[in-house]
Structures are given as structure tokens and as C-alpha cells.
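With one protein chain withheld, the remaining protein chains of the complex are depicted in position.
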Amino acid sequence: MTLTSAVATAPRRQSRRGASFRDAGPPVALVVIFGIFAALSPQFRSVDNVQNIVDAAAVLAVVTSGITFVLMMGSIDLSAAGVMGASALTVSLLVANNRNDNDYGLLGIGAAVLLGCAFGCLSGLALVLLKVPSFMATLGVSAIGLGVATLMFAGVQPNITDTMLESWAIERFLGFSYLAWIAAACILVGWLIQRYTRLGRYAFAIGGAEEVLTLSGVRVKPYKVAVFTLAGAFYGLGGVMVTSQLGAGLVQAGDGYDFSAITAAVVGGTLLTGGRGGILHSAVGVLLVMVLTNGLVQVGVSPYWQGGVEGLIVVAAVAAAVIPQRRRNQVVK
Amino acid sequence: MSVPALEVRGLVKHYPGVKALDGVDLVVRPNEVLGLAGENGAGKSTLLKALVGLVAPDAGEIFVRGEPVRLRSVVEAANHGIGMVFQEQSLVPNLTAAENIVLGSEGSAVRRGVYRWDTMRRLAQEQLDKIGSDIDPLARTDSLSFAERQMVEIAKVLRIEERSQHPPVIILDEPTSVLESKEIETLFAQIRRLREFASVVFVSHRLDEVLDVCDRVTVLRGGQSVGEVATAGAVPGELHKLMIGSTGSDDHYHSGAASLVAAEQPRLSVRKLSGRSFQEVDLDVAAGEIVGIVGVHGSGREDVCRALFGAEPTTAGEIRMDGKKIDLPHTRAACAAGIGYVPAERKIEGMVGAMSVADNMTLTKQKARCTGPFVAPKKQATLVDRWIERLSIRTPGRDTAIGRLSGGNQQKVVLARWLVGGDIKLLLLDHPTRGLDIGARSEVYRLMRELAGSGVATVLLADSLEEAIGMADRILVMSDGRVVAEVACPNGGKPSPLDLVKEMV
Amino acid sequence: MTTHVAAFRLPVRITGFMPLIALVTLVAALTVADADFLTQRSLTAALRTAAPLIVLAAGATLVVLCGGIDLSIAALASLSTVLLALWLPDLGALATPAVIAVAATIGAVQGLAHVLLRIPSFIVTLGGLSILSAVALVVSGAGTVRVVDDSTVKWLDLYLGGYLPMSAVMAFVVVAVIAVVLTVTPLKSWISATGYSESAARLAGTPVDLVKVGAFCVSGACAGFAAVMLVSRQFSGGPTMADNLLLPAVAAIVVGGTAITGGHGSVWRSLAGALVVTLLRVGLPIVGVPSAYEQILYGVIIVVAVALTLDGSKVSIIK
């Protein structure tokens, strides 16, 4: 399909290299929306609030980084909620906590991230071996993750007492919390992977024209599994970060992150059909979504209406971004 | 004689109900260009797939430089020095040209999974240099023109030279079917250059091209090699005879058929039509007339064609059918006005591969198979069977998925789609014979003549200048979005291709 | 029935039976786990339970067949329960058709936004989901709207012949009507063509945009009807009442074997899929699987079920 639209509808493209006009939409939307809120509310444009937005964006940014790779392949991933729940419980039970005597520190964090990898790998294997569409495979894995998390929860909330993990959410460096810096590092790593590794480029290429890769003798399946595994690692880290924020391991740590991460990625310009967009696009999308959420509270929109207004603006933002590219015989799924 | 670069002995491949290969023999010598000719269904594509490891033969042997080999994948074939440029372009559109060139054999450009863009660029440049192309290796592939992409494909295939450490065998499957004549010339120059260090297997439906560029031609028929012709001094008719087993019709374009050109009001009349890639196009087509539009890539002729079908927006100008002004905001309006369109990208835009012949044929003119708002299965069956017979479409049945038919039969179904309603006034044919073999082409030509004879006006974007000249009554030449010349093309007074080329540049 | 419709065009294949086989296997497995499960009362209850899900999934199947997805169905159904509960006192019997009409209109509006603005259906309906939820919250005053006089919707909660839940019968009728209308009119080939290859469909003069808007419209109407079923069962409407049916509905479609990429599939498959999903949601806890393991089992079984039902030969690349 992607090959179709690329070849059939865009035989001659103006720009040959680098960023194109198409990519400008989301950043412009970000600036415009930020400008509107800044004009409406003095609190919104305060330094504190900007810090707050960035801090609040940290977890979503990490999760979205992971999901972006999957979306670039043209697949979808709804496993974030389950994987994050499982990883949150794992890390809170492995670092110093009130449930047991474990105090593994960084090792515990590593274990939680690895668990995320394992779940991601499971999704990938279900996709390539059982040929289950990623939509369902990841939905299933999410349920499994929640089940595993509930097992570990066992009725008593594990609260963390690990000073390092707690400090992530509290300590600041150059005005931003450690979590925000971790998110920035994740985006950078994600960008490096996307730009400079075979895994990242192949993920991109799989979204562009999977059958061509096969014809060129590339074994696609391992890369698909690897991409899901990589995404799982990001979700695992996301779960750890939520635990750090909340000071406790919650089964619901990842609630809602699956859909908001997809929204953020799409708003940023990553296509659900794959082959377009990337980490930096997603980062812009995350900021856009967070600015929106925060701004609506700051200007005092009624809590009843916030969700609706947010949905409307997201649709409008995407609509505005696609208008310059509208064509008669365009395929939109 | 030296050891053949590639040799095939007694290759057999069965598919359910079909014997695609029935003991094919083939010899490719070092530094020669071998032509492979045969009608659709002769087994060409199966043979080629077997040579690059995409199809496992049931029996027979393949030798590379005298050694028997088993090719189980594209990678294994490449390691033995066999590479293929596929009929449908096999490039990843959203990667750079360089990545496409090294795809699957990145070598030193990727170390431990990490890209080294400089090395990659250098490796790609080396390949592009081999064919003397000046494409920027870091350009995104979807920003390149079609011909440029073809060059990238060839550069990509040439990578196997480094991989196998031997002179490669390059298979070109229908490389010219979508190229304009100038681009074809460039390609032929590249093929001759390739011969210096490689062997080439060249497959094309255009026999003149085969004779032009090849040293030797092997002809396949019914899954067997039925003859070998040295090209020096050979004529297309001879090859054609071998291919179909008898002398082909001399009058390929059926030009004897009467074309009736009514003088009065033109059926289609276009004035000062402008759009994204064309300006102020004037065009008249009378009932029964076939008007060819020629022009290089970027001349805007495809977009004019799509605009006439409502699939491309226009900014100014008017379109009249039988004198009545019509608006074409979408393709529905065009269909309702009696306009039909056969797109160039048949597999993507022309048909729905997973749906049946019957469904594809009746997709547009639903009324033809319905009673009131309901589909009448009997009516549909009669209708579809009638057209299958009338166009001699070879299909196991009307319920077979169209994707399983050969290209020529697919195209006939696509054409039939516009005919079943019986209300077609104007046909827009965008490369209607692309990828078809001689036999199928000839049938499509006959059909076009027949339709013209019954009063249908036709706009033809031909596959080649020869085709345009052979089929059209009049030819418009487009360049940079404008009509720059009009050449009369009556029977008995046909212009030569050279006359047209002069106008195109 | 599945094979009957399929036989209209395709050779009968084992894959056509797969959703049914999965269903039977699941019932058998649940019976083995708890012999009490296979009783008439228990199966009747399961059918009644499945009815709204069947209707929701059947409507959304059309959108999926066109190659899109409708994530707003559950939120739209929630809103519809609120509207129905609010309108019943004034409109009486007319409230039901009114709600279905409004839901169909909302569906159509989303379809229009999708085709006119060229926004992916995923995004349009995700936005629709939040907007509709907000509207439902405001309209209901963020609370449950009780239905005091449910006489006009009560018929849906009755039992035919004492055994067959009326809601399940109606769900079956909805599926049958959709399936029959599609099969006997050109709609089926239009929808398939749109789903398999939108550009080819468009260049064949298929009214692609109309078909898509129509699919969203039917999807909305089905959401409205599912809402009527929920109200008749719950005696009230609530702004979040049906929200949790979204993922089960999508799961039902996919478990039924309809390709999420469009083109291949049918509403009959979704009917079987909805029954499988319902049995999983209800059956596992009833036969005594603990909560945590229930989720794990649900995840595993649903993945396996999809692996079994999806006809790989119809879809070349699985994303």
C-alpha cells in the first residue's frame, strides 16, 4: 500500500534531500498553540510552567519513542499499558521497597527494562511466527502484562524507598528534572538508532516497502521482532519512570499511555501506514499534546470539556497538517 | 569455447494444473547479452525466478561457471553472482539511493549494525560510476524520476560483482516497458557497457529491442526452449514465428480496419485546460478517432489524461462532450458521462487483484448486472461469460481472482469493465499494452480498432512511438505541459518516429 | 452461514469455518474446566450478554472492510445510552429510532471528516471518541440517567419462547440484514474494492467516498442500537457505560478473521468473533480462573484465536 501511494501519487517530488515542507506542519502547530495559550494565560508562559510541561512530557516522550519505531514499520503497538504495569511492579519489588528486602538499585531497573524487552519480543514473535496482526498481538501481550503485574502486586502496594530512583523525579539539573533528561537521552538514542543503525533504517524501510527488502535478500522477520523488542525496552523504562514519579509500583502505571503515545506520534507526523516520520517528529508531537493538556487546565477550561476540546484540536492539527498534501486520488486509510 | 557463465539444463517446474517449465535449457556465455523471448505464459518469469532463487525447480540443474549450484534464496543467487532487476521496480521509496544500492549487502558500510554513511555513499557512488550515472547517492529514492530509479536498480544489481568476486550475470526483466525512447537509449548504452565485464540476460516484449541490444536470443515456448537465434541479420518476424509457432500477422496494428472519422462535431472537445502540470491544453477527439499523445516523462500527458477522467484537479479551461459542457469533480462524474480510463499501473490502479473477474468487470457499470438495486446473479453470469468469450479472456472461470490471470487477460478484463455498460463514448488509455506480450498486444489493438469502428473516441498514451504511430489517426506532441505540435497520422501517410522525436525535444 | 455467504463467490475453505471452530473449541474447553458451564441457562445468559457486542462489532466491521477503523463506537454507544434515557420520558417509543438516527448521523459526520479532510480514520475516530465522551458527560450532568418507564425498550430484554434472548435475536437480525443487503447489492463489491485497493476502486468510478461515509454511518447506527440494548438491560444510561466495549469489539472483528487492512472478511465472521470474545470475558472468571491468570489467559487465547482464524492466503503482508 505504501509503495502504491508513494509511486502512484508522488512520482516527482520537489525536495530531494533533508526536511521537506511536509515536515513543517507539526512544529508550526506547536508554536501556534503555544502562542495562543501564552497569550491567554500569564501563568502558562511562566518558566515554572514550561518546566512543568517538559517534566510531565518525560514519560510520554519515552513511550512514544518506542512506539514510533513500530509505527514506522507500519505496525501498531497497544502493549504499552500492560508492559509498563509489569515493569513498574518489577522495579518496585527489586529496588529498596516496603514489601521485601531487595535493594538491587540499577540492577533492578535493568531487570524491569529487560522484562519490557521480553514482552516486546513476545509481540514480535506472535506477529512473525503466528502471523497475528500487530494490533491484536500487542493487545494480547498487554493483557498478559497486566496479568503478570497483578500477580506481582498481590494485594499490597509496593512503595519504593530507593533514594536514587526517587531522586529521578525530584532532583533537577539545569531546571529540568532528571526524568526529563532521561527522556531527552532516550530521544537522542532513538534518533541515533533511527539514523545510524541498520535496525532503525530497516524499520523505516519495512514501512516503505517490505516486499522489496525480501527481494533484496534481507530477512525481515528478525528485524521486526527486534523493533518490537526495542519498543518494549522503552516501555519498560517508561514503567520505571512512572514508578519513580509516583513513588510506588502501580499495575495501572501505563494506563492510557498506549493511545496517547500513538496520538502524539501521529500528531507529530508519523504515518500509521509506516515509512514516514520518526523520533524527532514524535518528540514534537509529544510536546504538542502536553502543551494542549496543560494549556487547557491553565486557561481554565471545564474538566468536563477538556477531553473533547483536546480531541477536537488534535483532529484539527492533523487536518491542518495534511491540507497542503491533499490530492485527488489519494489513499487515506 | 569458454565455460558458460550460467547454464540451465532440463529445468522443470509444476504449478497446480500447469507445467510452467518443461525441461528448459539455457546457456549464458561470459560477456554476452542474451535475449530471452517468449509470449506470456511461455515460462520466462518462472525461469528467471528460478535463476535468482525465488522458485525451487522440481527437476533439472543450474550450473554457474561449470559448477552445479542450488539456489535457495536471492542471497544465495547473489553470492553466486546472479542478480536481477525486477519488472516492477524493487526499490524502497523512502530510503536513499545509496541505501537501496547496498541493501542486503551493506558490507563495510554497516559495521556491527551501525551505519557509516560516508562509506555507504562511497560504495554507492562506485556502483553508480560503473554505469556513468550522476545521481546523488543520498537523494531519497522517491524524489528520483522513473528512469533515474531504473539506473539505481541496475547499480544495485551490480553490487553482486563485489559479492561474488566473479563477473556477474545480470538479469533484466522487462526493463524498457516503462521507459521513454531516450531513456531506453541510455539503458542500452549501459547494457553494452555491462557486457565489458558481465553477462546480461535481457527480457523484453519488444522484439526490435531484443534484436538491437542482444548478441543471441533464446526463445521459450510452452516451458521449453524452442530455438536460438543469432541476432546479426535476424528480423523480428523470424523471432515472432518461433515464439508463437507460426508466422505472426504482418499487420500488427490492424491498420486495415476502417477507422471512421466523423467530421462534424467532435465527441470530446477540450479548450485551454490547465492543471498542476499542464497548461492551456486544446484537444479534440471525434467519435471513432484514435488520438495519440506523445511526450517524454514530465510532459504532463498522464495528468491531462487523468484530468479528463476527473482524477486530477484542473484550474482553468473547459471540457465538452458532444458539445455539452461537463464538470468532472470526481471520477464518478466522468463514468456517468461515458468516459472510461485504463490506468498505466494496472496492478495497483487498474484492478483489484483479490476480487474475481466478474466483480472487476462489473465494478463500474453495476447497472449491467443488476435488476433494480439488486445484483442478479444470473444476469451477471451471462454478461460476464459473454464478455469473457467475446474478448477471448483465458480464465478458469468468472469467479477466479483476477490477480491469478496473466497480464494480457487482466488488461482485457479491465477494458471489458468499460464496455459491459454499452454506453462508453470516450476511452482514455494510459499505456494499455504495458507489460503485455505480442499476442496480447495484438488482441488489445484489435479491440481498440473494433471500438473505434463502433464510434468510441479514444485517447491513447502509447507504450512506444511506434505504437502511437501504428494506432493513432492523429498525434499530439506534448512538452513541458503544453501541446507543442499536432501530426496527422492517416493510413498510408504515417510519419516516422524521427519526425515525432524532432517535435518532442 | 459463514460458509454460505462465502460460497457465493469463493470455494469453500477450511479457513471460512475457523471462527466457528474456535468458538466450539472454547465452549468445549470451558465445559471441561467447569461442567456446569454447558447448561441451557448459562448459554442463554452468554448469548444475551454478547448481543450488544455483536451489534457494535458488526457495524464497525463495515468500516474495517473499507480499510479504516472506527474507535468511536463505544463512546458513541455511551452517549446514545444517555440520550435514550433522557428522551424516553418525552418521546416514548420514538426515542429508540431517534437515538439510532442521531448515532447514525454522528457516524456519518465522522465519515465525512475522514473523506473530506483526508485525515486517517484512526485519528478522526480517536478525536471523536474524546469529543463524544465529553458531550456525554456534559449532557448527562456527569451522572447516571435512570429510566423509570422502560416499557418501550423492555421488549429487547425479553426471551423468545422462554429461551432465546430477544436482544440476541435482534443482534442476529442486524447481522443478517447487513450481510444480505451487502450480498444482493453492488455494495459488497464496492466495499471490498475500497478495502483491497482504494485507488483502483476510485479509478473504476466506485463511489469510494460515499461508501466510506455510508460505512461510518452504519457503524454509528449500530452503536446506537447497541445502546438501546444496553439501556433495556441496565434500566439507565451512563456517560461511560459502553466505553469498555471498544477493544472487545475490535478484538471480535479480528478474531472473526476479518483482515484489519480491509477488503477481506464479513459480518458473519464478526458474529462468531463476538461470541468468542464474550465467552473469554465471561467464561474464564466464571469457571474459576483467578483475576490475574484470567488476563494472561485472555491475552494468550485471543492471540492464538487470531492466528487460527486469519486467512493468511488473503493477506500478503501482515503488519
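Annotations for the structure displayed:
Should a chain be cited, it is by its letter among A, B and C, assigned in written order, with residues numbered from 1 in that chain.
Criterion: contacts are C-beta pairs under 8 Å (C-beta built on N, C-alpha and C of every residue); 3 or more make two chains touch, one makes a residue touch a chain.
Basically, contacts and distances are computed from a predicted model.
Going by its UniProt record, the hidden chain of the complex is named "Monosaccharide ABC transporter substrate-binding protein (CUT2 family)" among "Monosaccharide ABC transporter substrate-binding protein (CUT2 family)", "Autoinducer 2 import system permease protein LsrD", "Cytochrome c" or "NADH-quinone oxidoreductase subunit D".
Within the full complex, the chain left out of the display is in contact with A, C.
Contact with the chain that does not appear here is found for just one residue of C:Gly237, C:Gly265 or C:Gly299, C:Gly237.
Residue C:Arg281 is the one among C:His114, C:Arg281 or C:Lys319 that touches the chain missing from this view. Of the options C:Val32, C:Ala93, C:Leu116 or C:Val173, the residue whose C-beta touches the omitted chain is C:Val173. By the touch criterion stated above, the residues of chain C touching the omitted chain are 1, 4-5, 8, 36, 39-42, 44-46, 48-49, 52, 137, 140, 142-146, 155, 157-163, 165-166, 169, 172-173, 176, 179-180, 183-184, 230, 233-242, 244-245, 278, 281-283, 285-286, 288, 290-292, 294. In the full complex, the hidden chain is touched by chain A at residues 43, 46, 48-49, 51-52, 55-56, 146, 149-150, 153, 155-157, 159, 169-170, 177, 242, 245-248, 250-253, 255, 293-294, 297-298, 300, 303-304.
Assume only the chains that are shown with their structure count from here on.
Per-pair counts of C-beta contacts peak for the chains A-C.
Centres computed as Cα averages put chain A at a distance of 29 Å from chain C. Shown for chain C are the residues in touch with two or more other chains, namely 197, 199, 202-203.
Across the assembly, chain A contributes 4, 8, 211, 329 as residues in contact with two or more other chains. By the touch criterion stated above, chain C contacts chain A in their complex at residues 67-68, 113-115, 117-124, 126-135, 137-138, 142, 197-199, 202-203, 247, 250-251, 254-255, 259-262, 291-300, 302-304, 306-307, 310, 312, 316-319. Put simply, chain C touches chain B in their complex at residues 9-10, 183-186, 189-190, 192-193, 196-197, 199-207, 209, 263-264, 314.
Chain B meets chain A in the complex at residues 54, 73-75, 78, 86, 89-95, 99, 103-106, 110, 113-115, 117, 136, 138-140, 142-143, 145-146, 156, 298, 306, 310-313, 330-331, 345, 348-349.
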